[in-house]
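Could you have a look at this structure, given as structure tokens, before my questions?
Every protein chain but one is kept in place in this view of the complex.
Order as written gives the chain letters A and B; numbering starts at 1 within each chain.
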Amino acid sequence: MTPLLQVTDLTKHFPIRSRAFRSAGGVIKAVDGVSFSVDAGQTLGLVGESGCGKSTTGRLLMRLLAPTSGSIQLGGREIAELRRSDLQEYRRRVQMVFQNPSSSLNPRQSVGSAIAAPLLAQRVTPAGGVKAKVRDLMDRVGLRPDHYNRFPHEFSGGQKQRVGIARALALDPQLIICDEPVSALDVSVQAQVINLLEDIQRDTGVAYLFIAHDLSVVQHFADRIAVMYLGKIMEYGDTARVFGAPEHPYTQALLSAVPQPDPAADRSGRIRLSGDLPSPADPPRGCVFRSRCPVHPRLDPQRRQLCNDSVPSGDIACHHTDVAAEALATTTR
Amino acid sequence: MTGFLMRRFVAMIVLLFVISFVTFSLFQLGPADPAAAACGQECTPQRIAEARVALGMDKPFLTQYLTYMSGLLGSHMVGAPGAETLCSWPCLGKSFQTNEDVTTIIERALPYTLSMASGAIVLWTVAGVGLGLLAALRKGRFTDKLIVGAASVGVSLPIPVTGLLLLLLFVSTLKLLPFTTNEIASPFGAAGPGGWFLNYLLPWVALAVLFSTQYIRVTRSNMLETFGEDFMRTARSKGLSRRHIVFKHGARAGITPVVTMLGLDIGGLLGGAVLTEQIFSVPGVGFTAVHAAQAGDLPVTMAITMMAAFFIIVANVLVDIVYAVIDPRVRVA
Partner (left out) sequence: MTTPEAAPMLAIRDLRVSFPTDDGVVHAVNGMDLTLARGETVGIVGESGSGKTVTSQALMGLLKGTSATVTGQILLDGQDLNALTEAQMRAHRGTKIAMIFQDPLSAMHPFYPVGVQIAEAYRVHNDVSRKAAAQVAIDMLGRVGIPDPSRRYSAYPHEFSGGMRQRAMIAMALVCEPELLIADEPTTALDVTVQAQILDLLGELQEETGASVILVTHDLGVVAEVCHQVVVMYGGECVEQATVADLFSDPRHPYTQGLLASMPSLARRSERLNPIPGFPPSLLALPDGCLFADRCPKTHLVPDNACGTRRPTLIGPDGHPSRCHLEILQPTGDVVR
């Protein structure tokens, strides 16, 4: 079975413009050779820290940005090269939910007409049916019919995000790209929205690409997960496997850094990354993670040279997963 | 920082050439015929043709522009063949009315304009920034309302009204001040600094009433915005005194937009305060430009227009440089 979405070697380079008239020649490799797939009705979690390229990936998939190279296939059809006129049909099948529900809704547009906008733009529903369809959508996301003519400022953050979800659902898409959909919300409201997204997936079979920095939310939500760092995927696999037995040192460090809401948790096996993210304009050669890698200094010189010379590839982008596993075992002891 | 200065300087030179070309084109290609203007009231077609040759207007447009601009490099001969006269460097042509070098005319007018501008600038900056700051500190109280109220009255008073009112009150009725005279061009003349001060006091006040109102409003709103900034709260949590917080942390950040305004206003004013110079009969640059325009004296009008543009561009660059000195974030951009 072909996956719903197949992304292969997706790359986006932004030229660095520092002088008024000439380019300095460098590029920022925001997304650099990323590959993954999303099956119909499934959720892929895309996680990583700020600047890792996860949001740029979401924009590339929405074709809000044109990729530098690589392939994006939806249902077997290549869309990386689509021209603007052909994107209309694609956007019917792929929708987006944004992080900040306040700024992604027009303050002067009632929520009813905000939800109706994609229906009117794509002319998929007969004119008389739009209002009924909007009411149905509002009901599905837990908004009351009398909310139809209200304006975004009358809603709480959680309700606004429900409006955003209803708008994304309007065209019955096959895939919804959720870019940090709950990170602006309070914990108790966040749970409401996560449950809603889960219910919608169960009822409609929509697939999600869930972009988030909060690992506990992603673990709860995603079937598969891709961990990004400096534009590359470090580790890719089933959520249970990646969270249960992370193999890449970056994934190990990331999981270990998440504060546990349990004072009794065992904190002895902590892995702390030192230093800051390198500049994406000048990432380390070879393995991009090696400058902060806790395993790298422990390697013998010959193996260390491998990290400097060659870019690791594969689902676990690390040359030395054997040492990483060993290192993890010793710190945990 | 050096790179920043170099870039700004090169951009300024380029812009000055563009402006000179546009201005020259507007005057040469405009509806007014310089040749007809130059030859005076009783003109035969033959005399107009002669005038065209004398003005070099028989040559291609680009050649005319280059000839005109070459006057900035050295003195050269202008006029009809056989009757050329020397136009000494820097040459911007000769007045149709008096056959004087245009630069001589400007040199004569400029001290008046400088005298008028300098005092007015000091007066309105001190009054505008001071009152704006005071209003911001007393926000919502009586002082604030008084200052804001006065500012909105001041901004709606045009220069002719304030100017004539001032003349009526202080010169005609109270006889406290002398009529402005064109005999005092600078504080270094026979009248001395005192005479110069009294002579220009009324035009200064008239200009300051108009300009300071904008400075009050901009200073007040920027200071209020700055007072709400996080770093002001930090300054307070350090235990700094209110005076220190307001002046060292607040004013430094809140006054920067005023620097932009000030730079542009100074640039604009050096090109001549047309109305003020008219009302107080100060034979400055604006006064000269108006009279030249009325008499159809194109070389003078064009030169003053270019000079005004030049001052505004230079002021813009100075503002950018001052900005970079004040705000370190600008230096990298």
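Definition applied: a contact is a pair of C-beta atoms (placed from the backbone, for glycine too) under 8 Å apart; a residue touches a chain by one contact, two chains touch by 3 or more.
Values in this document were obtained by computation on a predicted structure and should not be read as measured data.
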Chain not shown: contacting residue from A:144, A:220 or A:285: A:220
Touch criterion as defined above, residue of B:85, B:241 or B:281 at the omitted chain: B:241
Where the complex has a chain not shown, which of A:2, A:195 or A:305 is the residue touching it? A:195
Can you list, in ascending order, the chain B residues touching the missing chain? 229-231, 233-242, 244, 249, 252-253, 326-329
Those residues of chain A that touch the unshown chain are 49-50, 156, 158, 186-192, 194-195, 198, 213, 215-217, 219-221, 240, 243, 253-265, 267, 270, 272-274, 276-277
